[in-house]
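Moving on to chain A:
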Amino acid sequence: MTHIDSKAWLLIIAWLLPLCGFVIEVFAGYWSHRCPGGRYKSRTAAYLAVGCIGGGFLLSLSALISGISDWGLLEHQTSHSQAAPLESDNPDAHATAHFTVANVPHGEDADTGETGHGGGQKYVSGEIYTLGTFGKLRIAIDYYVDSLTLIMFTMVTLIATCIHVFAIGYMDDERTEDHTDHQVHLADGSHLHRPGRFYLFFSYMSLFCFSMLGLVLAGNIFMVFVFWELVGICSYLLIGFYVERRSASTAANKAFIVNRVGDFGFIIGLMILWTSFGTFGFKSYTDGNDGAHPEPGLFEMVRDDHGKVDVEKTDHGSIVRIQDHDDKSASIPYWLLVAAGLGIFAGCVGKSAQFPLQTWLPDAMEGPTPVSALVHSATMVAAGVYLAARFFPVFLPEVLLTIAYVGAITLFVAATIAIVATDIKRVLAYSTISQLGYMMLAIGLGGWGAGLFHLITHAFFKSLMFLCSGSVIVGCHHEQEMPRMGGLRKKMPITACTMLIGVIAICGLAVPGVSLWGYKIAFSGYHSKDAIVATAMTYAHLNPAHSLLFLAPLVTAGITAFYMFRLWFYTFAGEPRDQELYDHCHESPRVMTVPLMILAFFAIFCAVGGEGGPLYTAISHSETIPEHIADSAITLPSHKQIAGYHQQAGILALLVAAVGTLLAWLMYGVGRPDPGIIRRQFAGTHEFLVEKWRFDELYDAMFIRPVHVVAAWFSSFDRRVLDGVLHWFAHTGVVLARWNRWFDESLVDGIVNWIAVRVQAIGQSLSVVQTGRLRQYVMFIALGVVTLFLLMFALFPQT
Partner candidate 1 sequence: MSNQPLFWIFALLTCGGAVGVVISQNIVRMAFSLIVSLGSTAGLFFLLEADFVGATQLLVYVGGTLVLLIFGVMLTASGPFQQIRVSPGETFLGAAVGLLLLSVIAFTVIDVEWDTLNAARTEASPGAESGNTARAIGLRLVGIPADHEIGVHEGRGGRTGYLLPFEIVSIHLLVVLVGAAYLARAKRRVADGSTGGEN
Partner candidate 2 sequence: METGWQAAGDLETTMIPSLAEATIRSFLDGAIGNAGWASLLAAVVHVALVAGFFGVPAGIFIWAERKISARIQDRLGPTRVGGRFGWLQAPADGLKLLQKEDLAPKAADQILFPMAPYIVVVSSLAAFMFLPFSDGWIAVSLDIGLYLMLAVMSLEVIGVILAGYSSGSKWALFGAMREAAQMVSYEIPMAICVVIPVVAAGSLNLNEIGALQGGWLGNWLIFHDPFTFATFFVYFVCATASCKRAPFDLAEAESELVAGFLTEYSGFRWSFFFLAEYASMFAVCGIATLLFLGGWHTGIPGLDESVQGLRGSSASWPLSWLANVLGFGVFFVKSSLLVCVQIWVRWTLPRLRIDQVMMTCLKYLVPISCTLFLGAVIWPLVLSATTGKTTLLGEPLGERAAPALEIQADTTMTGREGDLP
C-alpha cells in the first residue's frame, strides 16, 4: 500500500469503524450488557454503535469538505454555468435553441465531459489490499472515491446516525432479560418470553453500515458484489430480527430469495464483464501506481474520454471496440455488452425492489421500524440505484431504455397499491418502491444527475417519514393499522409536524412563482422530482414513441401526493377512531424526536437551490455524459434540452401533485366523497390493488407451482429409480456381509480363539507359580541359581 489519498483514508476509516463496533458488540455484547443485579441491560452497545457511525459521519463530512475544496465541487462546470440558467426568465428561448441542436446531440456537453476529465481527475482510486491474484484475475479491496461516493458516504452516515439514535429509544423494550413478544402466540396461549436482543440489534446495524459503506467505497465490481451480498445478509438478519414471529422469518426468507434472483443476473453480468474486459476495476488507479501506465478500468474501456462508445458493424453483427487496451483490436459483441448491462441491472432490480421483483420490500416491514427506515428506504434499496448510476457508463441505450421502462412500471404499480394499503409502514414501503422507480426511470432516461439527486433527497425525507411512523408505532403501542388511528397530531405534535414536512417533501409541493433570496420556496422533494419529470418530458419530446415514460411519472406524482396525504390525514388529522388507542397514545421521548427534527431539517433544505444548488452541482461532477451512438433509435436528452423543459415540467408536476393533495384532503380530511363508497363502487379494482396486483399469486402460479410439480417428479424419480438402485446395492452388500460374517466367525475367529485358548491354558498352568508370595519368589531365585550352577558344572566341567 503505497500512497492513499487523504479523502480515501478518511472514508476507509469511516468504513472500518462500524466493523470494529460490530465485532465488539457481537462478541462482547451479551456480557457487557449485564447490569449487576438489575433486570435492565445497559445501553453500552447502542452508544458504541452510535459512536462508530457518528465518528464515521464526522470523517465522511471532513472527506466531503476536503473533496469540495480539492475538486471545487460547488462550482458549476464550465459550460453548465452558462448553459443552465435554471430559473431563467425566458424558458421558451432556451427551448427553441435546444431543439435546433437536437439533431447534433451533445455538441457542447461533449466538451463538458472533456473538461470534466481534463480539468484534473475528479476521482481517486487505489488499492487497499490485494486478496489474491489468479492468473489474469486480480481480486483486491479497492476504493473509488468521487463526488458521488463522498455524498453517499455523508448521506448514509448521517441518516444512519440519526436512525441509530432513534433506535435507542425505539428498541428500549428489548433492553431487558425477559422480553415478552406479544405478537408470538405459543401453543398454550401465552406470549413468547425471551432475553432482550438490544445489543444484537445494534451489532447488526453496525454490520449493515459497514457493508453499505463498503459497497459505496468499492473500487471494483467484484467488491461491490461482495458487499452487495453482505448488505443482503444484514437485511435478512434485520428483517428476521423478531425471528420467532412466523411472518418475520418468512419475510426474511422472501427478501433473501427474491434478491437471489436478481443476483443471478448480477453474476452473469460479472462473468461477461470479466471474460470480455479482464478486469473488475471501475477506473484506473490514481493512487499507488508510481508513474506506470495504470491498468485501465471498465469505464475507460467501454467509453473514451468523450463518453463515446466505439461501435463497429461487422459481418457477425455489431461489435464494441474496447478502448484504452493493450490489444488495439480487442472488442466485445454489442449484444454481449447489452447482456452484461442487463445482468448488472437485474441485480439492481432485486436490490431496489423494482418490477418484477418488488414483492419482497413490503414484507420486509416486519423488521423493526429503524431497520425499515435505514435499510429499506434510505440506504440499502438505494444501493441498486447507486449501482445502476455507477455503472451508467457501461450501459448501452437499449439497457437504459429497459431501465426506464422498468422504473416507469414500478413507480406506477407501487403507487397504485399504496393508495389502498392501510398499514402505515406498508404505505411507506410502496411509496419507497415507487420513488425508487422514479430514480431508475431518471437514470434510464439519461437524467443521471436527476436520479441521484432524487436518491439523496428521498433518503432524507423517506427516512424521516419512516422514523415518524416508528414514533407513531411506539406511541400507539405497536399498532400499525391506520384505520385505528386518527387525530394523533394532538397527542404527538412533533411527530405530526415532522411527518407533514416529509409528506410535503415527497409530494413535491411548492409555492409557485415566489422566491426567497433567489431560492424557490419548496422542500427537497420538489426539486428532485421536478428534475426527473423535466428529464422525462424532454425525453418524451425527443423520442415520441416513448411518451409513456413521461406520463407515468407525471400521473404518479399526483397519486403520490394523494396517498401520502391520505396517510397523514388518516393518522394525524380528524377524530380518533379508536378511543382506547388514542387514550394510551403518547409522544415519543427526546431521543426519538431529536433525530426526527434533524432529518426534517435536511428534508427541507438538503436540495436547496434545486439544480443550481450545491448538492446537485456536487453530484454532477461525477457524471459521465454518454455520447450518442450512431445508429441507436434513442436520443438522450442533454442538460440544455432538459433545462428548456424545466419550467413546464415543474408547473405540470406541481399541478398534478396539488390535485392529488386536494383529493386526499377531500376524501380523508373532509370525508366527502366518502372513501368507503368509492371503495365499494370500485370493489374489483380495490381488491386487485389490495392484493398488490396479484403479483404474489402470479409468481405462485408461474414459479412456485411449476417448481413443486418438477420437484414432485424428481422426488418420485428419486424414490423409484435411484432408491431402487441403491436398495439393490444395499441388498447385495447385506448378502456379501452375511457370507463375510460366516467366514469371520467360523474361520478367522476360530483360529484366533484357538490361539487365545491355548495361550490362556498355558497362562493358567503357569499362574500357579505366580502366587504373589514374596518368600516363594526368593526361593525360586535361590533354586534357580543353584540349578544354573549345577547345570554349568554339569555341562562345562573344568573350563
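Candidate entries met the following condition: all candidates are chains of the complex that A comes from, given by their letters.
Note that in this section contacts are C-beta pairs under 8 Å (C-beta built on N, C-alpha and C of every residue); 3 or more make two chains touch, one makes a residue touch a chain; residues count from 1.
Since this is a predicted model, take the numbers as computed values, not measurements.
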Pick the candidate that touches chain A in this complex from 1 or 2.
1
List of chain A residues in touch with candidate 1 within their complex
775, 779, 782-783, 785-786, 789-790
